[in-house]
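Other chains dropped; remaining ones untouched in position.
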Amino acid sequence: MAALNDSTASVSELKSRVLAFARARDWEQFHSPKNLSMALAAEAAELMEHFLWTTPEQSSVTARDPARRARIAEELADIVIYALEFANATDLDVAAAVEAKIEANAKKYPVEKARGRADKYTEL
Amino acid sequence: MAALNDSTASVSELKSRVLAFARARDWEQFHSPKNLSMALAAEAAELMEHFLWTTPEQSSVTARDPARRARIAEELADIVIYALEFANATDLDVAAAVEAKIEANAKKYPVEKARGRADKYTEL
């Protein structure tokens, strides 16, 4: 099988892969938006567990530590897989949603006001 | 600007969009793996909040409710955006990680054993 990578894989190809996996196991019955949102949050927490007690700076080192990197990549993959399953279950277009959200964020966080600041837009 | 959609957008295109947004605001300094994993988990929780008190069946209706659908799409977009920022910050290839995880899952959950069952692989 040709290996996927970010430069060539479309979002639809990834969505098809996770859908085929779930269908082959008759798992769509479990994939309600409620359940998938829980699974997504649970996987996000597992990614976070790698960085609980480090400083933000140290976390960049942790993420490149060969002993952990493979596991961190797996946690990220789990998150993306559930996000794609959620999109499959609800017929949402991920790329369109991302583009729309970036445009909305650009209005909430204009460059000149937001540059170098981590404040919420309501506090800029 | 040509609108993105899942059929044509590659993962790299989405990664570039979120990177450009962060760079323009000089926000990469805040985007440590630790902080991004927290933001991801926080956004996943916001998606989940739409489905706290519904049954799984009702959640499918909720996700298609016109009054909520746009907000649900935004929460999903936020999750994907932070997942892509995490991948940018750690130089991970999302599509490759997803493909590798699906292959690993296929071994843990063989079709004949896992069909129609929601049990963890350790309990199959």
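All chains are identified by letter, namely A and B, in their written order; residue positions are counted from 1 within each chain.
Please note the rule applied: contacts are C-beta pairs under 8 Å (C-beta built on N, C-alpha and C of every residue); 3 or more make two chains touch, one makes a residue touch a chain.
These numbers were taken from a predicted model, which means no experiment stands behind them.
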*asked:* With 2 identical chains placed here, how many copies of the sequence make up the full complex in this file?
replied: 4
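Convention: only the chains that are shown with their structure count from here on.
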_Where subunit A and subunit B are represented by their mean Cα positions, the distance between them in whole Å_ = 3
_Residue ranges of subunit A in contact with subunit B within the complex_ = 3-15, 17-18, 21, 24-27, 29-30, 32-35, 37-38, 40-41, 43-45, 47-48, 50-51, 54-60, 62-64, 72-74, 76-81, 83-84, 86-87, 89-90, 92-102, 104-106, 109, 111, 114-116, 118
